[in-house]
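With one protein chain withheld, the remaining protein chains of the complex are depicted in position.
So, chain A:
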Amino acid sequence: MSLWVDKHRPNSLQKLDYHKEQASHLKKLVNGGDFPHLLVYGPSGAGKKTRIMCLLRELYGSGVEKLRIEQNTFTTPSNKKLEISTISSNYHIEVNPSDVGNNDRVVIQELIKTVAQVNQLESASQKDFKVVILTEVDRLSKDAQHALRRTMEKYMATCRLILCCNSTSKVIPAIRSRCLGVRVAAPTIDEIAQILQNTCKKESLNLPVDLARKIAEKSNRNLRRALLMSEACRVQQYPFSPDQEVTEPDWELYLKETAGLIIQQQSPKRLLEVRARIYELLTHCIPPDVIIRGLLQELITNCDGQLKCEVVEAAAYYEHRLQLGQKAIYHLEAFIAKFMAIYKRFFEEGIADLF
């Protein structure tokens, strides 16, 4: 049994539920014959990948749906073996180069070269190019991005790139200008609620409107999350009741609990305990930037207007450092210490004002 997210994924441009105008543009693009490189960007869970797959299907027909997962090996100039898994069909190959960390440049160059060197069979009946999908382009090293620039031009004849990322701010302008940007905005809450209900109908379940809205609101306009949440709700309780609790993943609860601990008491001892909990989160593969964002969201709800500004500023400051630096825990801890200090000072002043 696959997840609803995968099971009910629309597979053609016509079937897409929202941004229909964009879908029709994409269709025109395919039919126009001159297909450029694409840079698809938008928040997580907005349906970028879905849209790309629909586009591919439009390009090549149902052949692109025969996917195979392969393990490719590349060798760096320093003779280091890199293993990376790719998903490919006869017409396209998808890879997440950031899986290999710093050596992403090698992967990109080698992969595109091998794909581009093989021409499409029967080019008369089909498009004469293949497609390489690179995901998480915003996590590519600068090195790799510059390498990509040259490769894109060189193999234009036989291959097109579809780059996929959350934000273009980390993509170098040279690449941005070589691609047609396609922004996939997050669906609105109404759209999500509608989609949830449709999906449930397909599963022959009855999802109350209120619950669908509730889930949609909780999902942060992330459709994938919304679908996962509703499926979790289904497991938790069926038939649905409109006022039922929306299930959240354990790590989020844990993070919220941690934020609660910070609010509860501000002392070095508590900081030490919080640190242990953050380590726990990190070992469970929760990225540090997600942690700091989650913490901020929870902490800010307990702050007054004037405090909010200060806290957010601190969070932004340390989040930036965290992205740059090597030891995320230093910055996470510095942020928490800072918050504790701000919060405590605020309270002490408040009490002083009272008397």
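Quick note on the criterion: a contact is a pair of C-beta atoms (placed from the backbone, for glycine too) under 8 Å apart; a residue touches a chain by one contact, two chains touch by 3 or more; residues count from 1.
In this section, contacts and distances are computed from a predicted model.
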Listed names "Exosome complex component RRP46", "Replication factor C subunit 3", "Checkpoint protein RAD24-like helical bundle domain-containing protein" or "Cytochrome c oxidase subunit 4, mitochondrial", matching UniProt entry of the absent chain: "Checkpoint protein RAD24-like helical bundle domain-containing protein"
Hidden partner chain, touching residue among A:36, A:61, A:181 or A:287: A:287
Residue in contact with the excluded chain [from A:61, A:249 or A:350]: A:249
Touching residues on chain A - with respect to the absent chain: 1-3, 6, 44-45, 69, 85, 87, 94, 96, 98-99, 135-136, 222, 224-225, 228-229, 231-232, 235-236, 247, 249-252, 254, 261, 266-269, 271-273, 275-277, 279-280, 282-287, 290, 318, 321, 324-327, 329-331, 333-334, 336-338, 340-341, 344
